[in-house]
Structure formats: structure tokens, C-alpha cells
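Note that this complex is displayed minus one protein chain, with the remaining chains in position.
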Amino acid sequence: MMSSTIVQDIIHQHGGDKALLLQVLLAVQDADPQKYLSEESVNEIARILEIPRSRVYSTASFYSEISLQPRGIYLIRVCTNAPCENAGKALVLQAIEKELGIGAGQTTSDGIFTVECVNCLGACYMSPAIKVNDVIYGDLTPEKAVKIIAELRKEYQDGQNTSGSCI
Amino acid sequence: MGKTPLDLVFNIEPNVFVSLEEYLRTGGYAALAKSLSQGAELSLREIINSDLRGRGGAAFPAGKKIEMVRGNAETTRYIICNADEGEPGTFKDRFIMTHIPFQLLEGITIAAYLSGASQGYIYVRHEYPEAQGILIKAINQAEEEGLLGENIFGSGFSFHLELFSGAGSYLCGEETALLSSIEGKKGRPRLKPPYPTQSGLWNKPTLINNVETLANIPKIIEKGASWYRSLGTEDSSGTKLISLSGDIKKRGLIEVPFGISFAEIINDFGGGPKEGRKIKAVNIGGASGVLVPPELLDTPLEYKACAQAGITIGSGAIFVLDDTRSILDNVQNRLKFFLHESCGKCTPCREGLRQADIILDKLIAGQAGVKDVDTLTRYTGAIQEASFCGLGQAAGNTLRSSLTYYREEYLACCQENRKSAGGEDLALMEETA
Partner (left out) sequence: MNKMKIFVNGQEVWIEKDSTVLNAVKQQGIDLPTLCHHPDQRVKANCRVCVVEVEGVKNLVASCSTKVAEGMRITTNSPRVRETVRTILELIFADHPHECLTCIRNGNCELRQLASKYGVRDIEGEKANNIFPQDKSTPSLVRNPNKCIKCGRCAEVCHHTQNVGILYSHNRGTEVCIAPEYGKQLAEVACVLCGQCALVCPVGAIHEKDDTDLVWEALANPHKHVVVQTAPAVRVSIAEEFGLPPGEISTGKLVTALRKLGFDQVFDTDFTADLTIMEEGHELLQRMQTGKNLPLLTSCSPGWINYIEQYYPGLLPLVSTCKSPQQMFGALAKTYYAQSSGIEPKNIFVVSVMPCTAKKYEAARPEMNSSGFRDVDAVLTSRELGRMLRQEGMDFQKLTESEFDAPLGISSGAAAIFGATGGVMEAALRTVYEVVTGESLCKLEFSEVRGMEGIKEASVELDGKEIKVAVAHGLDKAKKVMELIQSGKADYSFVEIMCCPGGCIGGGGQPYGTTNEVRAKRIEALYQVDENMPVRKSHENPAVQDLYRDFLKEPLGELSHQLLHTEYRNRGLSIN
């Protein structure tokens, strides 16, 4: 959940009442620790920009890169389009789902990983491809995908250990 | 890579990022300087004479579009670079943005000058964070160097450019849906007319062009319309970026002059099918494109010839399926894509795709009959004939072309034809085997 002041600040940075709604929605989602657009945020944006809640929600629910559900720290997006499909996407997705114990559209219970299916990442020359947060991985095999997850887990653990030492 | 002529428009070098320094060193921004000094009229003439057409899919004459915005009495005008490259199998715009961003920025700036727009947006899809990052940096750099912003080159022409991020919607590649998206609405298409050139962003005249189209402009201004026309054919001038993928030896982005045949592209650049395999079908133009049988691959890449052959060049995506692939699986993949991406506004697209998907699932599961193929054909007709926007109409292309060229594959899936002479269900036998 995000405080109302953060939402206000974001809107202010985007030009106040001239702010472009879609950019505000993306920025508020980015600023949310759970990388999603909460109902409170939607209501706050509606209030400040004086747009009916139903319209803000309508825009938010239309775009697939905006999530109305909390998401994990690592957002794994698996491309499902024909070039990736034909190059073995199904097996890669299966391996990821098995490794994490969740299906596409779900988040691991520890809140670290979310798996989503997406449309074309523009990486068809190295299909099958996935994107983890902003990084694209191509020419995947199930084994490579599992290895990537292991590396991400390690990265997360390392981050936890460093921040844990502050106590 | 085969027989690429030396100097084309993009001269792709896969792993080279052209920095501003490098771009300026190799003659970048000379075209903008030339435009500003020779004036908009003359430069626009050049674009019109080049016969450059929109590379996003609709192939509308680019110069004419600029002229339409320019001729508008309303002086607040916008330019939008459509970088919502969502057509599956297409990665040309991504390449331009991540490798030669300044060629694009220069093209946008010239087009803005010619159309009289002082504010512009690059609408980049959210799935391309790398391109967004590079463009934001490039815009800042261009501003610092006086290539964007107030009084560019002391000409009195001012132009501000901003990046606008999409948020995951294929439909926003449709120009009016893109406008709605910037205005904070759902990415649903609007009624046309009025066209964006008359009443676009916030009801002001707006020039919307694809990345590749705009990135062509500096070279046209620099080298002239006749040079550009000499690259292509009488019917289709210049070059086209082709995103090659699928069952071929070599995948990747290539630039080809118009007039080359699809077979040449696939064999000379893509190295042909993999060892021991044959091409079964080629999907041209992405999900909204058509499935083309091998017999038609000698068709030249040319707007007129393609239209006659029923081929949509579209975004220039070429995706090859070899003889190990099932046509129905491929069509199903496309349908799932459109089901997810249809905006849901109009009945034929929304409900037609819903039902087509149900029928296709049944066909693949061996639970459909010949009658269902006829129904699918009928529904496809309604999607193509009556959808609200071009993308809805195009959603039927894969279906239509597959039903035309590969009908026997559909029929082979039907229950009537799956029964062997003894009455056993072949599908069942395959499963147990």
C-alpha cells in the first residue's frame, strides 16, 4: 500500500492537473513496493485528477502491463507469441512454473517471483525469450530458465544478507 | 549476408550503437540543417517525390500525410512517433531505437518542422524498457546540443519531444487508439473521420508515423528523392526492414530494397529451411498478416504485387513454418493473441474471436466437425467485413488465409475424417501410441 502523499507527489511531478493519466498509473505502480496499482491508489488518483473512479479503473484494467494484483520482486514475463511458441516456449514456461510452484499470473508466497505471460518482446531472433524485470533472456531452454531463477534467488538472498547486517 | 548493396537507409550493424558523436561525425543532422535552410516547402516536396509510404502497415503516402497536417488552419499541431511495435515477430523499430536513436530523432524533428508541430511524443511500448531508457537519454542529449528544444540551429523553429510509455496494449498501435491512450483513456480506436491529421491529439491536427517511416526521412532529405526511389521499384520506393524468424537457418533483422522476392529473402538472407525440412507456410506481416503457401513466395516485396497476391506486407515480419508444424496450432496461437489484445469494443471482433477460439480448440481436440469449419469460415467473414477498426478486420487475416490455403488441414481434424475405416478414432490411437 502506498501513502496518499506519494501519489500526490507523483502526480505533481507529472504536471499536476495536466498529468497524463497513463503515465501516472505506471509511475504509481512503479513506486509501489508490490509493483501494482492498489484500489487506494486508484481512488486517490481519481480524487486528485477529478476523474470518476470507474474511468481510472477502466484505463488501469485495460492495459496488460498494469497490475491490479500485488506482484513479486522479480517479474518474469514469458513471451507467448508464435515465434517463441514454436521455439519451445511451452517447455520453458513449464519449467519455470514447476521450479517456482506457481502458474502464470501468480506470485510465489514469499512475494519474490511473479510469472506472467506477455505478448511479443521483440526478441524473436532469439526465441524463446523471457524478460525478468527489464532484462531480456533469449534462446532459452528449460535448463537455462531454471538456472536464471537460481541466480535470481541468490541475488535476492545476497541483497537480504547485506541489508540484514545493518541491525 | 548475401548481396546487400552498400548504401541503404539503415545499413544495419547488429552490435553497433551509434552515439550522437558518431552520428554527427558520419553526417547526421545535416538533413535537419538542410531542411531548415532550404525551408519546409522544398523539403516536403522531396518527401512527396520520394514516394515514401508508411511502414507501420497501412502504407499511406508519408508526404501526403505531412501535407494534410501542414495545411490545417489550426496552428497547434502535434507529431507522434508510433513506437508501439506490438506486431508479433517484429523487432525492427526496437532495433532503430536501441541502435540508431538519433537517426529517428532527426527524422521526427524534420517531420515536425515540415508539419508545423512544436510538440511531439514518442509512444514506446512498455515492453521495451531498454529502448525507452536509450531514447530518454538521447532526447536529453539532443536537447543539450540544441538539436531539440528552442530555436533549433538558430532557425526560429522550436520543437519539444517527450517519451510516452505505453502500458501493454497491441491495439495502441492503431493510431486513434494510441491517441486515446495518451489522453488517458482505454486504448480503443476512435471513429474516422475525423482523421488524426484533422483532429488528433486533444482534437488538434496530429501527424502520426511509425518509427521506420520517420527514420527514413533524414536520408531522403540528405540524398534526395530520386536516390531513394532508385533503391526500390517503380511501385514501391526505398527499402524495407524485415524481421526474420521461425524455422530458418538464420534469424534476424535485415534491410532489403523493395522488389526482392520473399523466396530470396528467406533463402538468401535466412539461409532457407533447416536441414532436411521444407517450408510449409510463411506468415507475413505478423499476427495481423496472412499465412502464405510456398507457391506464392516468388511474389516480389512490393505493395501492388503483394496486394494482388493477397499478401499484407504489414510491419515486415516474416515468420517461417516448416513441415513439422501444424497450421492449426499456429492459427490457435494467433487467435489467443487477438483474444487477449482485442479491445472488446465491437461485436464482430470481440464475439467473433471468442467463438473462433472455441471452434479452433474443439478442432484441435478432435471434437469438431466439418460444419464447424463452415461456421468458422462464416464468423471469419463477419470479423473481416464488419469490425470497427483495421486491426479487428486484420484479426481475421490469419484465419481467412489458413482456411483458404490449408483447408485440408482443418478438414483432417474434423471428426468425420478422423474415423478410420474400422470406425476407431484416430485421435485416440495417436494418444495411446
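By letter and in written order, the chains are A and B; residue numbering begins at 1 in each of them.
Convention: contacts are C-beta pairs under 8 Å (C-beta built on N, C-alpha and C of every residue); 3 or more make two chains touch, one makes a residue touch a chain.
Owing to the predicted nature of the structure, the values given are computational and were not obtained by experimental measurement.
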{"item": "Among the chains presented, those that the missing one touches", "value": "A, B"}
{"item": "Sole residue of A:Y36, A:F62 or A:Y125 that reaches the chain not shown, by the stated touch rule", "value": "A:F62"}
{"item": "Contacting the left-out chain in the complete assembly, out of B:R70, B:H99 or B:R350", "value": "B:R350"}
{"item": "Touching residues on subunit B - with respect to the absent chain", "value": "169, 171, 186, 191, 193, 338-348, 350-355, 358, 371-372, 375, 378-379, 381-382, 384-388, 393"}
{"item": "Missing-partner contacts on subunit A, residue numbers", "value": "39, 42, 52-58, 61-62"}
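In this text, only the chains that are shown with their structure count from here on.
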{"item": "Separation of subunit A from subunit B, taking each centre as the mean of its C-alpha atoms, in whole Å", "value": "26"}
{"item": "Subunit B partner contacts - residues on subunit A that touch it in the complex", "value": "20-23, 25-26, 51, 55, 58-59, 62-66, 77, 80-83, 85-86, 118-127, 131, 134, 136"}
{"item": "List of subunit B residues in touch with subunit A within their complex", "value": "85-91, 93-94, 126-130, 164-170, 181-187, 243-247, 251-253, 283, 287, 317, 319, 321, 325, 329-330, 333-334, 336-337, 340-341, 343"}
